[in-house]
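Removed from the display is one protein chain of the complex; every other protein chain stays in position.
Each chain carries a letter (A, B and C) given by its place in the written order, and its residues are counted from 1.
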């Protein structure tokens, strides 16, 4: 998953983009980048790591002059973890700079890439995003805005796109509406963001979402719709509500926190735990669902696990065996709350199950008498090809196991998932508006190739570059 | 405040120290360092920033060979924010390496430092800790352990100390017991830590606290008490229970979480808010007190503020005025929870009041009808000279204002602090065991000089050093 | 100008390439890079600055595994001073790595680049070299070796080329033979180098030069000529003999030192200075010509200027006016040698004249009575489009001025250049074998566009990249 942000018409465009990335840090923590446009001059600063790591030096932002900018926080799906894959990507198309920020994932890469290479195209990255740029570089039309519709008609999959060039800011969303993309305004400044929490931080007002299949351009003359791509089946990612988006965002027209609380309510109705003493969350993503569960069930909500927020991306482990160290680093149980209790542990989803398994052991060591795990979404049986980095079915704990087998693996006294029907009934939209492929296996479009992150990596060590000391 | 950790008798001493710093990151986020002892060879790696930033490269830990190590997370009280002030400090005393990690603050620096300088002493840092080392460097006795008691008799203030040298690991705590210091054991390995949460992460069992005034040595022959300093009035810092320590730690023989919940309970009894709809915490340090308040009052507890944990140490601000940006970066209100409600906001303490003031505005913007602020400790009227970095009385909001004036400043509908009596009655210990000077102004020892962080800074720019590129 | 090196068939290919770059450092001091090929895996390390700066860490060379490698020292002609322009360039062509090192300069860039861009080509650098790779990426043939001849037929200008791919090492030289390129062998290892001094350092024996227009391939089956391009007029750069190559190299089949001494001899015959006391060189490039002058004239040769070799690429200047500081930093006159003397100063060439002017002032300050400047080549009237970074005619001191005017500008007592005839008569080859365009203005091929270094720079600030701390 990734977060994107676009700013048009502000003398501090890059700084507002930085704020927008900051608010959307949860959508991608591997890298961050901003490209600004200052007339026909383009500036770029990007790096691996958190936004605060990439932009620790104010001078780096100051150099990003110009009144428009796009930004990207990266979470790799296609394209390895290589600096050159950190967005926004920047290309020289017909001697003009073109920069692109992309949230989503394409699913017909292989054939398209081979075709382009046979024609002489030289690829610079291993991302799916670059393919869009090669398509954009072709065609007789002068303006990018005129070449963009035909380029997009050739690709399939999920994309919310921001394209910055001297022409202006191009905006597009795939016809299925897989990933959110909101339009906001702060006085005269246009703001585009994956989630509305970015608009909130900047102080921009939300106008509407970009419509599925809509192509927009923002330039000196304002914002206008260029065209709509041929419509497709709606496929909003329901996992954005369950886990991915921030609870204080609005996406697809509804408040995430509200949906998440309803999932907890529904879970309490479907899978009560009447003998339990307290309900605790696996912090932080399950906090709201746990409160929903507690409120609906009447059980007491408490804080039984404290999350250590200092865990960096890299952690150095001792060689000697310290039991359950990984989970202990992240969560510490509060013995005073847990000792002697029968506890409902609410989690939003279970992917591989290994973290929950260690967590259950930790809870038992803290004196918990009985552990009832309640999951506020159905079992994940299938991979996602549209932007979430789920493992293969073989690695998903629910990919091959029954709930009973999972309960045994986790070592819990009881385990229950929210049902598909329960999940869909909690939403504001019709069930047909959502992509639920990770639960159901029903993919809204055909998957031509099973993408792997490294599918286009040539066997090269990352180029190492010595910059001058100065 | 600072966190310290000592390991003796483990082939991975430095890595265990690293884990111990990790668990105690909340006690100091300005810098971190570890010194290990490998026979008579000493190794050191330290830096500014979080533990995960200072030790991102496993090679840095690997170089810290040896079976004993001490570590320090820094939060500056005396001595400016300069790398050379990051602990553990390392000195060459009579051609042997001596390293020292210190939690606390001395209060008779000026006279001692002048006396030593007149005798020819050349100081390398501006910390109070170095003074101890100059005292240790004097005296006819051969062993450090024999010189330490006389050195400590000359200083006054708060100190929990770890001193590593080829002799072994020396441990000392001031006679007032200001700061905690626990002794633990993991099989044959001795572990010393400010808080027991560090022992938990490492998997060590807590044996006991170092006694006030006790001097210990750990060497090849095991652990033994060298001597006790002349006893002083007990002065455990009560603020460790209120705010500083981690809720899952045990200090002074009692569980922090339990004390903190009781403070919330007492607050609910003393200052109810019967018309309120919900109780919310200012996350994360007030979470437990808020639950205590909710449980005692019978009001519903909810999550009304979400904390952004990605806020780095440095944040780059736009020049245009974005209202309440600082607080918005840290906290985002959950409108669905707050809108139209009368809300009790529980905080553990209020220092300057500016954050709470912005927070109140943010809550009102999210639709809160009435805001009742409840503080789970008394008003802070006075500075701390024993390790907490409070501002002067003039800058403390309660230093010069009545509660009514503070309520007006904050813009709240009601404000109440826990009483001194209520706070002390919540504890497991007698009131006389605590230092409550920040509330009462009654300092357990005479303050000879009013220390400032920069009191011994010579006017020098930090030396900049060019290391070779390799 | 640039220096290139290729190694094929040696387990330490990259280290030998490094030695080869080292020996050819004088051919390019802006940047250096090596690409190695380890089966189908490619490794690259490059940077700005001297070879010793780019490869200060042995680990950087160690990572360049594989039995073949190419290297490049950069001196920019086309393409700005940007790390991404430092060679060898590396591209992904049809999912295979292709790396290219180029000495020379193309002269029909603009039309070709526009044509390729109209077809959708996206350029990654602003070098002329990349154009060759886009031509190579097109065409139905499977093997690069088969596509290379057609690619080269489309370009015009000077090129000595090394192309490394999983196929092997491709080698080519333009039909005019503008730049040197020698083939050597060290046991089973093939070595290609701009100058033979690189072969000498490695210990390889020179076999022959690559012939003008020859395309070679070296692979597991050995070295073989693929084809010859249609022949063109020979155009060996005579300036390689005058200034550019190292005196201990052999190029175009003759020893540089020998040619340079003969230029000094001829100069002494054409422009004697019979009243002079001593002959001194402008060190180091004119040392040999000065000795040639002294020997032919019978005047005494002495060391009147000492060169400071510590002058780095960047020098920090005071704001106060220190007279002739720039030249003083580079050269210091030896007063004991110069005082009271009438001196012949031999230089190999004069470009802008500013350095010589300051030098003359410095000599006079050291007590020189009379200064006779003698230049061992004709006046430079015209720009070079084939790899030398001469300024425009307007900036060349001889571009618009007579010798008398130059003498006045320099402040000398007499000035003489070697004649065109004298220069050509000093060579081992027929006059028709040389490009003398910088002196005569007769360019061997039509100059379609007047290249500027920055002709293809988009207006972008160099992308700044934050790498993770580790």
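The criterion applied here is as follows: a contact is a pair of C-beta atoms (placed from the backbone, for glycine too) under 8 Å apart; a residue touches a chain by one contact, two chains touch by 3 or more.
Quantities reported herein were computed from a predicted structural model and do not represent experimental measurements.
*Asks:* Would you indicate which residue among C:61, C:170, C:217 or C:435 is in contact with the undisplayed chain?
*Replies:* Once the missing chain is taken into account, the touching residue is C:61.
*Asks:* Name, in rising order, the residues on chain B that touch the hidden chain in the full complex.
*Replies:* Contact residues on chain B toward the absent chain are 39-49, 53-54, 60, 63, 83, 90-97, 117-124, 133-134, 137-138, 314, 456, 458-461, 463-468, 470.
*Asks:* Of the residues in chain C, which ones touch the absent chain?
*Replies:* For chain C, the residues touching the absent chain are 12, 15-16, 18-19, 22-23, 25-26, 50-53, 55-56, 58, 61, 197, 200-203, 246-248, 255, 257-258, 261, 284, 287-288, 291, 295, 300-303, 306, 308-320, 322-323, 325, 328-329, 332-337, 466, 469.
Quick note on the criterion: only the chains that are shown with their structure count from here on.
*Asks:* Taking each chain's centre as the mean of its C-alpha atoms, give the chain farthest from chain A.
*Replies:* C
*Asks:* So what's the Cα centroid distance for chain B and chain C, whole Å?
*Replies:* Result: the chain centres lie 62 Å from each other.
*Asks:* State, to the nearest whole Å, the distance from the C-alpha centre of chain A to the C-alpha centre of chain B.
*Replies:* 36
*Asks:* In whole angstrom, how far does the Cα centroid of chain A sit from the Cα centroid of chain C?
*Replies:* 51
*Asks:* At least two other chains touched by the same residue of chain B: list those residues.
*Replies:* 53, 56, 469
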